[in-house]
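All protein chains of the complex are present and in place, except for one that has been dropped.
A, B and C label the chains in the order they appear, each numbered from 1.
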Amino acid sequence: MKKFDADAMGERLLRKLAGGTSRRSMLSRLGAALVAAPAFPLLPVSRAEAAKPDRSPEGKTGFARNAQTKDDTKCDYWRYCAIDGALCTCCGGGIHSCPPGAEPSPVSWVGTCINPDDGKAYLIAYRDCCGKPACGQCGCDNTDRETQLYVPQLNNDVIWCFGTTSMEYHCSTAVLVGSAS
Amino acid sequence: MKKFDADAMGERLLRKLAGGTSRRSMLSRLGAALVAAPAFPLLPVSRAEAAKPDRSPEGKTGFARNAQTKDDTKCDYWRYCAIDGALCTCCGGGIHSCPPGAEPSPVSWVGTCINPDDGKAYLIAYRDCCGKPACGQCGCDNTDRETQLYVPQLNNDVIWCFGTTSMEYHCSTAVLVGSAS
Amino acid sequence: MPRTAARGLFAAAAWGWALLAGPTQAAPADTGAALEMETSDVLSITPPKPTWFFVDGGWDMPGTSIFDGETGKMKGMVETRRLADFAIDPAGKYYYVAETIWSKGDRGTRQDMVSVYDSQTLNLITEVPLPGRILIGARKNNFIVSDDGKTAYVYDFSPVSGVNIVDLVKRKFVTAVELPGCASMMPNPGVGFSALCSDGSLATVAIKGTKANITHSAPFFSATDDPIFDNFTYDKHKKETTFLTYTGQIYQAKLGPTPTISAPFSIQAAAGIRPGETKPLELNWYPGGRQPMALHRPSGHLFVLMHMGEYWSHKASGTEVWEVDLATQKVVKRRTLKEPMNNIEVSQTDKPMLFMNGEGGNAIVVDVATGEEKHRIERAGGSTITVADPS
Partner (left out) sequence: MPRTAARGLFAAAAWGWALLAGPTQAAPADTGAALEMETSDVLSITPPKPTWFFVDGGWDMPGTSIFDGETGKMKGMVETRRLADFAIDPAGKYYYVAETIWSKGDRGTRQDMVSVYDSQTLNLITEVPLPGRILIGARKNNFIVSDDGKTAYVYDFSPVSGVNIVDLVKRKFVTAVELPGCASMMPNPGVGFSALCSDGSLATVAIKGTKANITHSAPFFSATDDPIFDNFTYDKHKKETTFLTYTGQIYQAKLGPTPTISAPFSIQAAAGIRPGETKPLELNWYPGGRQPMALHRPSGHLFVLMHMGEYWSHKASGTEVWEVDLATQKVVKRRTLKEPMNNIEVSQTDKPMLFMNGEGGNAIVVDVATGEEKHRIERAGGSTITVADPS
């Protein structure tokens, strides 16, 4: 994977999302958001650190105890521990791929899911694919460490279609973005 | 009931529906429609005459043999012999009344239904109430003498919301408009 | 009789439609000997009654259906497309819908607005354009109306967190205020509004004209480990909010310029069993659902949807309703449900009725005094339930 200046990336994206707000105004708004409370996908990381999840067998949730790694078109696939919506893998897409004509949202809610093969926790970005009507296949709603709207990046009910041409919800992917350990 | 010049009414309405077409053009179009084939709610009447329905017990359809006259919120209420959609009587409306905020279509498809109390056949105008989302209650689809799109006034699938502010389908009424005998 | 029939068919359009404010259900004209020709009309209804309940159709049905809890009959419908939010004017004159509409369905130009409906005709009166709003649905606190009915607060998330303020008297957008790290609003009379925050505090936003001043309480809950359900309840008579967490802790917040928050108690302990915990593998009764609780304000009794399960099952439908006396902190009754329910509300009447619906969209009306299921309505709608709160 190429190297990026993540901070610069983030700012550019966020300015675009905010609809042409000036750099200064955007930075001050962002600053407020970042300092006062996590409101961006950057922050699940600090959340993951803060939680220090117990991954012993007794510490595993019901979902984690029953999760599998073979079939990503089933609700109990390990990455789906906090997904809500139609699985893109059942809609003509893939685990990190949108079906034809849909557009992945650049921001997303996240989950911290345990891979039963290695027992490790990973950060999963649930990127919605947008711009097509609801796919209707393989509806799943898993809620490990899923919280309420005042922690939006851990809430799976929000329509996470920001910065896409259309905000119509089509399906959700589960993209592996890093280790949570 | 007041007396009307039905032909004049019809023309005025139809001109309005056709969006300001000139009288001459409208008459020629209508003339074609009326001569070549029935395409308007005027014509179910000639249909009713042409059909000369057999109303002996053996001539009754399955719907007519089981129809009742007491509860207009049930699919087997006698007037519903050719209705398709949500019953307005279950949606806050009445047998000839639209629920609040909905608007009855001035034109409609029609049915010829037999009243089990007097054994007579009546013309029923299934006027759609329009401009609200589908009510969702009491869905019925009865098909006595219901035909296909090339006889539109006897087809119950068309969204009969013409001349209303919005063509969104809300529910259907069953208005008694005359005797078919 | 072709001519007569033709008259009947065309007459209504020529007359215009009479608006009848009479009986809600016209008796069919076909019970007597002579069947008479009828004309079409449109009914109207009374302003909202405390015995009515309003069911959002959610993802599948683009309207909020109005039901009379006493008869179980539908009174009418207000358009609430997917992800719209519904609110009732405290004076009962209007229904408000905060909604987002694209000019071409799922494409085209985005249009955010508060749509205003007359509560008696259910006609659209006007639309108040907004700069934006969150798209989530099934929340009761993203679109709230102040107790005096003059101001609406519309939560926005773009994904910057903010609130759009609407003057409901002038029917105009006033200003947008930022609300970093917080969401899930409640009215704060005379002050502005308050909201829950990701640091576990309660934010209070004092509004003066277009200026907003945000203050925070000390953190009192863990937003990530034991979150407060964001469909909490607000009592405008006591200016008080009741909060419920995933584990079953109940808090109350007295609102004002500097809100005070009570020490919590456990709903399970209040029922004489061990409190809920955040650890997996601990089977217990937990609160759950989308709208998991309802407050009967006159009695101070809280009704909570409860299910047996492990922690992180907070969206699971309830198989029991627990009735909590908030004053004594005791569960005074546990009711078993015939089928699991996901949303609950209660009429603010002397003889309260519970209104519930499940994931399939079927609703029930239960008499609190007798426990009897008075009505069951199929396809009533699957999302949040609202009741009128008499002044």
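Methods note: contacts are C-beta pairs under 8 Å (C-beta built on N, C-alpha and C of every residue); 3 or more make two chains touch, one makes a residue touch a chain.
Since the structure is predicted, the reported quantities are computational estimates derived from the model, not experimental observations.
Asks: In the intact complex, which of the depicted chains does the undisplayed chain touch?
Replies: Counting the whole assembly, the omitted chain is in touch with A, B, C.
Asks: Using the document's definition of touch, tell me which of A:59, A:101 or A:119 contacts the absent chain.
Replies: Only one of A:59, A:101 or A:119 touches the chain omitted from view, namely A:101.
Asks: Who touches the missing chain here, B:92, B:133 or B:178?
Replies: That would be B:133, which touches the missing chain.
Asks: Can you list where chain B touches the absent chain?
Replies: Its contact residues with the unshown chain are 14, 17-19, 29-30, 32-33, 35-40, 47, 50-51, 58-64, 107, 131-134, 141, 143-152, 154-155, 157-159, 161-162, 165-168.
Asks: So that we can see where the missing chain sits, which residues of chain C does it touch?
Replies: Considering the whole complex, chain C reaches the absent chain at 60, 62, 79, 81, 101, 103-108, 111, 124.
Asks: Which chain A residues touch the hidden chain?
Replies: 1-2, 4, 6, 9-10, 12-13, 16, 41-42, 44-46, 49, 69, 72, 78-79, 89-104, 106-108, 115, 117-118, 120, 122-123, 125, 127, 129, 132-137, 163, 170, 173, 175-179
One rule holds for everything that comes next: only the chains that are shown with their structure count from here on.
Asks: Could you tell me the distance, in whole angstrom, between the mean C-alpha positions of chain B and chain C?
Replies: About 37 Å separates the centre of chain B from that of chain C.
Asks: For chain A and chain B, let me know how many angstrom lie between their CA-based centres, rounded off.
Replies: Computed from C-alpha means, the inter-chain centre distance equals 51 Å.
Asks: Using mean CA coordinates as chain centres, what's the chain A-chain C distance in Å?
Replies: The computed centroid separation for chain A versus chain C comes out at 28 Å.
Asks: Please set out, as single numbers or ranges, the residues of chain A touching at least two other chains.
Replies: Not one residue in chain A touches at least two other chains.
Asks: Send over the residues of chain C in touch with two or more other chains.
Replies: Correct list: empty.
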